[in-house]
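Below you'll find the structure I mean.
Of the protein chains in this complex, one is absent; all others appear in place.
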Amino acid sequence: MSPVEFVPVIPLLPLVAMVIIFLVTRPLDIAAQRRAGLRPTGVSGGHNVGGATAGHEQAETHGSGADHDEHDDHGGGHGHGGVTTFWGLAGAVVAVVAMVGAFGLALAIFFQFLGSPALQKSGYTVHLWNWFSFGPLHYVIDFRVDTLTAIMLIVVTGVSMLVHLYSIGYMAGDLGFSRFFMELALFTVSMLILVLGANILVLFIGWELVGLSSYLLIGFWFDAAPPPAGSDLPYPPPAALKAFVTTRVGDFAMLIGILMLFVTTGTFTFTTLNTPATYQHIDQFTVTVAMILIFCGAVGKSAQFPLHVWLPDAMAGPTPVSALIHAATMVAAGVYLVARFFPLYSQVAGPQSLEVVGWIGSFTAIFAAVIALAQNDIKKVLAYSTISQLGYMFVGLAVAPTDATGIFHLFTHAFFKALLFLGSGSVIHAVAGNQDMRKMGGLAKYMPITAVTFLVATLSISGFPLFSGFFSKDAIIGEAFTYGQANGNFWFYGLTLFTAFLTAFYMFRLFFMTFGGRGGAFGGFWGNERQYRGEAHPHESTWTMTVPLILLAFPSALVGFWSINSGFANFLTAGIQTYDNPLFDPLTYVGVAVALLGIGLAWLVYGLEVVPARVFTSNPVGRAAYTVMINKFYVDEFYGWVIQYIALGLSHGAELFDTYIIDGIVNGSATSVQRIGDATRRTETGVLQNYGAAIFGGALIIALAVFIATGAFVH
Amino acid sequence: MSLNIATVAFYVIAIVLVGSSLAVVMLRNIVHAALFLAVVFGAAAGVYVLLNAEFIAIVQVLIYAGAVTILVLFAIMLTQNAMSRTSSPFSGQAWLAAIISVALAAGLIFTVGSSQMALASPNASANLANAINGGGTVARIGQLLYSPFDYSYVLPFEIASVVLLVAIIGAIVIGREE
Partner (left out) sequence: MVTLNSFLVLGALVFCIGLFGALSKRNAVAILMSIEIMLNAVNITLVAYASAFQSFAGAGHGERLTGQIFAIFIITVAAAEAAVALAMIIAIYRRRSTIDVGQINLMRW
């Protein structure tokens, strides 16, 4: 028995954990909270919301309102003053243990793949059950593990495990502690189904389930008080809805694409779909359109322009959620989707399909990076950074001959972006819920572990040499250059290169504003209490939070070395493709120079502060650019305008049509019937003789008609 | 055209019948009308005799001329103050009724005149002679109405008796004082 045969156990483990929490520990947790008086037991009091200043971390202590009594987790105060009950903790431990088991199994499978080139080539399919059959069509629930899935399994289970562990500390004291772990486990199951599915149906089930989990977790603090009007503070309920609805736009196009593929090929199975021979008799244009439509689903899920608007708002969810779902795994599902269909994109469909991927990706990369420059919310910066890096991944898929380049960036990005988010969560935790970087600064002295690990991740994402982000990102930039040489289209190269500069700049701006500042040690890198601009008393986080940070720092720094000698590409593509090691490519030095330029500029402005930040906004052009950037290029406003004036206008038109045409017909027919009735009822005189006259007169008329018809008068 | 006794009798009776019918309909005095109704019934009995249907004629005299006329007279007596004697006995739609009636009469006569069956029918006067010669139909009608073996109308006859019973009871119920 080899590990890969146990692959269905991987999603089963978190599923079991979820069920245990749902059925056992959570009810006990709630009961314990009631006994301890943490949770109201009935109708009592009104809302007593305190501290409506710092976003979602408000210490809400309201009892359940008169309008909803005894609601599940309602009146859940999120804050740090609460107590995690024994049973809440027990559920969390169950979840963590399950995730450790899942990660262990994923690792075992990964190493089995690593050691077996035959397995890398063939993959492993496990048939679970037949869903249903219609005549010749058989819909099956199958799992398939190939190299891509093995990579994704590592990413999903690994990050999920660490986020589970981290959440024990981060979510401590939240009344919804058990619910959080339940939903986290649900997400993990969904994501595993997504990456394990052997056909599009299973993938789509997972795809929608992660959307649901994302909705639930963004809206985790669904009872948070709305922020004051006009403020930019996050508000979970509408953010959750926005995420769900926006991705649904892409999912709709994706569903059409899937069905187009199914109608033309008659199969959902990836192995058949990805065989170019399947398309011998099929119009290339159809496949191209289908692939672009499927990419639309990826655009929604991976928050690419123009459907990127939901991801920054999704930061209203708890930070571990942002790390797991909105940085490492779910948003990467779009990239995974394109990679899954990569043979179709690169070999079957027309080149337009990958060009669309490349343009969307490269534009999103620079677009989000520019917005990130001006954000002051630490999580918003990271959110735009995620959007930008996802754009990189799409560019990597679009320009490279295989999916290895894009997927490798997905792989490294998962670790360092999860680390960045978890680190930011640690910071937010330390400064009592504040997310505004202008009220941070100099935190390195207070929380050294967080600062060091955060620095590792920042260097990695910035592409500092020998950190993992350097290997993956410079590979993409290099491939973009090669692509330019082949196709004469250097736009992708230029955009990604400039984005690399912006990335380095805004990430170090974030680092300096948070942890460093002028006057800190090492030229502002290591700040202390003199740079701290907030009021709360920062402190290092507990071990459950720092351990994941440390564990993530290692892959963030080191996994890049796997790409040396085409290790990763060889593995992923089963030896089909190799790409040059960026270490020895002269082009790489351009990328490194650009990254160092960005780091240096950020250092000058925010670390040493020899160049005041005012220089950017002191001139009219800079001010205008800054206004546009801080307003995110007014995309949200544009969508609001579209919805308000175009969608609602159409709705209003439809309403008018309904009121005057449809209702007019309905009411008109009713009214005309009434009028006719009014008129004809006058004939009902009640006088029998009138009726008699009508009977005989009618008989006469009939007789006359018969006479005329039979020609009785003629002869 | 042979002017035999049957022909003479028919025209006499027909003129009496039509004239008294018109009198019933047109007369202002309802009592006079009722008396003319008795004449109508009698004349109809005469027509039946001409048609060799002496049983019907006798029944006609017994029931119509006897019972119904008396019944109508009783009704008139019981409601004698109901109708004003000065106002018209006709309703406002009398002109319409006249048009319909005349048109219907014209239509019926036209139809009868152009009917193949009627044209092909035998001469009634032969039957009349037959009746005078004593070949009555009473026995045959009795057989038809009462014989349980022959092709008969026993069942309709019994139903008719039930109808009469219901009518008697119904008339009593409707007509009695509260």
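By written order: A and B. Residues from 1 in each chain.
One rule holds for everything that comes next: a contact is a pair of C-beta atoms (placed from the backbone, for glycine too) under 8 Å apart; a residue touches a chain by one contact, two chains touch by 3 or more.
All values reported here derive from a predicted model rather than from experimental measurement.
Undergrad: Touching the missing chain, which residues of subunit A?
TA: 681-682, 684-689, 692-693, 696
Undergrad: Pick out the residues on subunit B that sit against the missing chain.
TA: Against the left-out chain, subunit B lists 1-2, 6-7, 10, 14, 17-18, 21-22, 24-25, 30, 33-34, 37, 40-41, 44, 47-48, 50-53, 55-56, 59-60, 63-64, 67-68, 71-72, 74-76, 78-79, 82-83, 88-94, 96-98, 100-102, 104-105, 108-109, 112-113, 118-119, 121-128, 137, 140-141, 144-145, 150-153, 156, 160, 163-164, 166-168, 170-172, 174-175, 177.
We take it that only the chains that are shown with their structure count from here on.
Undergrad: Cα centroid separation between subunit A and subunit B, in whole Å?
TA: 99
Undergrad: Could you list, by residue number, the parts of subunit B that touch subunit A in their complex?
TA: 91, 93, 96-97, 100, 103-104, 107, 110-111, 114
Undergrad: What part of subunit A is in contact with subunit B in the complex they form?
TA: 687, 689-690, 693, 696-697, 699-700, 703-704, 707, 712
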